[in-house]
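In what follows, a single structure is set out as structure tokens and then discussed.
A protein chain is absent from this complex, but the other protein chains hold their places.
This part shows chain A:
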Amino acid sequence: MSESNGNSRRRNVEDQDLGLYFLEACKGREMKEREKEKVKEEEEEEEEPPRELNTINSSGGFVVVSTDKLSVKYTNVNLHGHDVGVIQANKPAPTKRLIYYFEIHVKDAGVKGQIAIGFTSETFKMRRQPGWEANSCGYHGDDGLLYRGHGKGEAFGPTYTSGDVVGAGINYAAQEFFFTKNGQVVGSVSKDMKGPLFPTIAVHSQNEEVHVNFGQKPFTFDLKEFEAQERMKQQLKIEEISVPPNVSYGIVRSYLLHYGYEDTLNSFDVASKSTVPPIYIAQESGIDEQEITYALNHRKTLRQLIRKGNLDVAFGKLREWYPQIVEDNTSATCFLLHCQHFIELVRVGALEEAVRYGRIELSSFYDLPVFKDLVQDCVALLAYERPLESSVGYLLKDSQREVVADTVNAMILSTNPNMKESKHCLQSYLERLLRQLTACCLERRALNGEQGEAFQLQRLLSSSRRG
């Protein structure tokens, strides 16, 4: 590569080569996906739920824990308030979900039925009932009261005794503790404790015996249904918000304009004028149409050519219509077009031609760090008999053509002398709104100590049909 070429490339990068934005979008696409999955796995790993009782820090001497570490029995005779048989789960309640829940089955209420279920912090005094001390909360069987941080309980629910199944949960969306008895919700209270919370049970009179279910067996309480209701509650709150009536139409229309989906746009416009009442978007929306109506037909034509794999013709048209875009053969846009041309040659099996083309047009990109990965992936296509099934098969997918078409589309938009901000050629209104939505949800969750469900746009989009 000549010296002058190198210089012009550098200048281009300084000028913020817009094409680089899309390079990022396709370079190692699959790799990113894989990374993402790995992160997700790690997250789940990190969030190992409680599976058994912690026998090490339990109040030794007062209770006997069964060998499966899932039931506990008070074997002493209780004398005072500091010989409670308290036992925590081996792990704190996982936080990165909508709801955490566990249950106990009271096998024997013993002499006094002083059983309790709740949550405690790591430093909880293991000889006191959950709820009696700070940073703990417990629903007590003998009086049906709820205790939160001191020895005086508040009216809450029914008492419970032998044969009853009682559950305790944390609703992270509502930031509440809730309790159940025999499958029914008893009530909920605001969760005012911070830090890891351990599922905790306590027995405090002779022969009291309790089995705990951390989910290894089906719960008596219908947790799935409860979760669905909680989601619905939140959804309803959101649905109550009103947005201007035609704002969605405007956003869809601007999207079609932005990406040059001209045929769709025309059908959309014809149809929306014949609806009752007709929708006139242009007058009421704040969308700057001029910015995105620019060169609509050219953009549509080039998109079609690229989508059909007709890169030769696309290059020709670009040279004719927008020479400034393809002038610098070392720009990211030219690079993507060359790569795509190479890919199309491989697709149709013209391997010799692909090799020749690659030597002329791609080899010069080989030692430039930003381009290297994609060049390598492209060339790797040659190594496989069935490239589609190989690790670089992603290059042969339609989405790769789409990235190239989007790049060209953005570059043409950027030649519009009236474009106010370069970001506007890169992102449609819809994309800017979705980015804001995602960023807000991520930030909110981060400020909430990463509690609750993670926001995933993809999950929302593929979410089940409501029947």
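The rule we apply is simple: a contact is a pair of C-beta atoms (placed from the backbone, for glycine too) under 8 Å apart; a residue touches a chain by one contact, two chains touch by 3 or more; residues count from 1.
Definition applied: contacts and distances are computed from a predicted model.
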Absent chain per UniProt: "CTLH domain-containing protein", "Elongation factor 1 alpha-like protein", "DNA replication complex GINS protein PSF3" or "Mediator of RNA polymerase II transcription subunit 21"? "CTLH domain-containing protein"
Can you say which of A:68, A:154, A:327 or A:443 touches the chain missing from this structure? A:443
For the chain left off this view, which of A:170, A:256 or A:392 is in contact with it? A:256
Across the whole complex, the chain not displayed is touched by chain A residues 25, 32, 237-239, 241-244, 247-248, 250-252, 255-256, 259, 261-268, 270-272, 276-277, 284-288, 300, 303-304, 307, 398-399, 402-403, 406, 428-444, 447-448, 457-458, 460-461, 465-467
